[in-house]
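One structure is given below, encoded as structure tokens.
A single protein chain has been removed from this complex, and every other one stays in its place.
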Amino acid sequence: MKKLINDPRSVVDESVEGFGMAHADLVDVHTDPIFVVRKGAPVAGKVALVSGGGSGHEPLHAGFVGHGMLDAAVPGAVFTSPTPDQIIPATAAVDSGAGVIHIVKNYTGDVLNFETAAEMAQAEGISVRSVLVNDDVAVEDSLYTAGRRGVGGTVLVEKIAGAAAERGDSLEAVAGVAEGVVRNVRTMGVALSGCTVPHAGVPSFELADDEIEIGIGIHGEPGRHRIAMEGADAITSRLLDPVLEDLGIKAGEEVLLFVNGMGGTPLSELYIVYRRAAQILAERGAKVERSLVGNYVTSLEMQGCSISVLRLDDELTTLWDAPVHTPALRWGM
Amino acid sequence: MKKLINDPRSVVDESVEGFGMAHADLVDVHTDPIFVVRKGAPVAGKVALVSGGGSGHEPLHAGFVGHGMLDAAVPGAVFTSPTPDQIIPATAAVDSGAGVIHIVKNYTGDVLNFETAAEMAQAEGISVRSVLVNDDVAVEDSLYTAGRRGVGGTVLVEKIAGAAAERGDSLEAVAGVAEGVVRNVRTMGVALSGCTVPHAGVPSFELADDEIEIGIGIHGEPGRHRIAMEGADAITSRLLDPVLEDLGIKAGEEVLLFVNGMGGTPLSELYIVYRRAAQILAERGAKVERSLVGNYVTSLEMQGCSISVLRLDDELTTLWDAPVHTPALRWGM
Amino acid sequence: MGLGVEWAVQWLTLSARLMSEHREELIALDRAIGDSDHGENMDRGFQAVMEKLAQTPPETPGAALKLAAMALMSKVGGAAGPLYGTAYLRAATALGENADVDAVALAGALTAARDGIVARGKAELGDKTMVDAWSPAVEAADEVLVAGGDAVAVLAAAAEAAEVGAVTTDPLVARKGRASYLGERSAGHRDPGAASSALLLRAAATAAGFPDGAAE
Partner (left out) sequence: MGLGVEWAVQWLTLSARLMSEHREELIALDRAIGDSDHGENMDRGFQAVMEKLAQTPPETPGAALKLAAMALMSKVGGAAGPLYGTAYLRAATALGENADVDAVALAGALTAARDGIVARGKAELGDKTMVDAWSPAVEAADEVLVAGGDAVAVLAAAAEAAEVGAVTTDPLVARKGRASYLGERSAGHRDPGAASSALLLRAAATAAGFPDGAAE
């Protein structure tokens, strides 16, 4: 597997450095430990949003640092949660005194590292609230698993909670908004190919030419089961049906439909999936009020996609529409 | 090669249909013949911009239809230029009487089809001016070739000419702006893998695990030569040096640096390339005033990237910064 | 007596069949030095020709070729669409309203087609394009005409020469079209447009009754 990199061990450092150079108007990049903060942070009086996780999901999270979204992003090694010694200074750097929300994808590593960091930041006098994102319906949410993973829905949580913070909501209020998004968003993904972690050098899994992997996460881990390749319309049903079932979407409800590429699938194919997903929602009488199509929560160069549905209400729609200005998501300004 | 499609022959139709559904606030999609126009077009008194080409380069061109950029996009079959019977009605649909610019990437097929369409549109009383984009320094511009190809620089031409049209420039003036961009932008690309055209079913070319293809276009065609795999920094020099040489960039000059993904390369790797490219420009004393990093002019799921440099002046910078609101490029509104 | 509209319709029908049968081969040729679409484009184009033929059956050979020209122009796309569109349109114009096409008219139509391709594409002989099939075909047709051959003989000679012409593109370095980007690397591969041209001219001869298993 060839990669446009220099040394597997410097991938994250160099990539984040380049990111900082390309978006010097929006972000400051700290090194050693590495984290990315919004230019001009802390914003006086504003609740700050911090997220992070393993690298390899770009533009998540650093691409969403900026006005109306994150105040800081903390990139770990590829597919490895960041450590407290990165999360703590990132948290301190953006706290205006109004408190900090940690948006944490539900993985054991992320949870433990953010937990530790939050404790230590609290000990330093910073009010920290953590919000756990666990939108992946592919994983059974039971006592016998680590619980549902946080996947594509994370970007929706970050955008909407970011808008609430930007308009001046309190720490509790922003956390409430974020939790409201988490309650109302579900996701499921498919892989047509595995991906190769730079330091590993071989694909995370291999699929035959007529196989796809259903229910994948965003770390190149194998999914729930492997099936024979199908057409895009059939695959779309396989992903969307469990999402709608779990959310209990009823006729007349308004939703945001998010078709997310895993990194290596052409945009044109994402629109083919979007087309069928929108048709299915229309057949069920749901109204697609907002859409997002593109590579936002990726798994390196994996081929495949995920479909997320967020149940909207007026409040969430207003916050979704609020201006945002980050390297990877921008509107209204 | 697995693809998220239903039938190779319906790929373009279904993808454009999905695109239209996802961006119904911005575009109208016409079928049979297929073309995409800006919502509310024609815009009274405004010069209209029409571009098009083979599909498979998404978001180019349909993703750039909207305020401050294109008025219409005409998608052909995958990697196949569209036909006059698509281009003519697209041209007619967006002409406000102020005239239409055809932005044509320099390929024999695109040139011939747009030429025919322009003639016929002129015969119907529409003023049409064509601007040829030919920014690829990998191809020698001599009598013995079809001339330089139009590649990544196209998106810069469309953005900047679109801003000129939006502020009310005349047909001649917009064409002049577009030609100014063409004169000042150069591009070169690399492939780490080939891509597979849906109807062909096999990769356009195969590269060994230690080979890369230098000087590729955007149609999965083989490049100028094949070399052994190198680190990202070395590859960046290979692409950027000829670009800078050809443009004759001197110390003190201001440039826009555009690192474009070919579709299958992670964003994180594009930033590694951006990093080195920005360093090289700094070493030469050039000032990177504006940047663009992402998958904008792609070649299906090809892995690789291209680097474009545009020499800026105040006029071009102002037009680049002007508000734009399209599915794939948006700022200032 | 020359060739009538039945011949022209049969020519187009055989062409459509050949484009479908050789679709993958033409894609493979185009993959080597182009962008993998030539066979798909030609197949799609001639399917459109067949649909149009069914909708509005032409009354003269010229009308048949004009109909084909329009369908190819609007459905093939790429470089081949306008080039073949122009070729068939010029040939149709050369044939005029005649119900019956003799050797002289046929050779004239072939010349007009070739000239149309050159006028649009500006390629010269040896540039590794479809011109390398059409130019020898026109020359061979003219020779047969001068020697007193009939329409069938003219087409047979043209088909033969086009096939040879296509083969001669193998060692050439392309100077026009997409293959020219490859420079020296384009040598050693047959030009897909020359190959499709040879098939189309073979179809013309077969439709006129010249026996050839290759086209059937």
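A, B and C are the chain letters, set down in written order, and residue numbers restart from 1 in every chain.
Convention: a residue touches a chain if its C-beta (ideal position, glycine included) is under 8 Å from a C-beta of that chain, and two chains touch if they have at least 3 such contacts.
Note that the structure is predicted; figures quoted are calculated from it, not measured.
Colleague: Would you mind listing the shown chains in contact with the chain that isn't displayed?
Modeller: Listed by label, the shown chains it touches are A.
Colleague: Which residue from A:Leu112, A:Ala234 or A:Ala282 sits in contact with the chain not drawn here?
Modeller: The one listed residue touching the chain not shown is A:Leu112.
Colleague: For the chain not shown, which residue from A:Asp7, A:Glu124, A:Glu140 or A:Glu245 touches it across the whole complex?
Modeller: A:Glu140
Colleague: Which is it among A:Ser81, A:Thr154, A:Thr187 or A:Ser291 that touches the chain not included here?
Modeller: A:Ser81
Colleague: Specify the residue from the set A:Lys46, A:His219 or A:Arg311 that touches the hidden chain.
Modeller: In the full complex, the listed residue that touches the missing chain is A:His219.
Colleague: Residue-wise, where is subunit A in contact with the chain that is not depicted?
Modeller: Per the touch rule, subunit A residues meeting the hidden chain are 33, 54, 76-85, 107-109, 112-113, 115-116, 138-140, 144-146, 149, 197, 199-200, 202, 204-205, 217, 219-222, 224-225.
Assume only the chains that are shown with their structure count from here on.
Colleague: Chains touching subunit B and subunit C alike, please list them.
Modeller: Both subunit B and subunit C are touched by no common chain, going by the contact rule given at the top.
Colleague: I'd like the most central chain, judged by C-alpha centroids against the all-protein C-alpha centroid.
Modeller: B
Colleague: Starting from the mean Cα coordinates of subunit B and subunit C, work out the distance between those two points in Å.
Modeller: 32
Colleague: Go ahead and note the Å separation of the Cα centroids belonging to subunit A and subunit C.
Modeller: Going by mean C-alpha positions, subunit A sits 55 Å from subunit C.
Colleague: For subunit A, what residues touch not just one other chain but two or more?
Modeller: Counting only residues that touch two or more other chains, subunit A contributes none.
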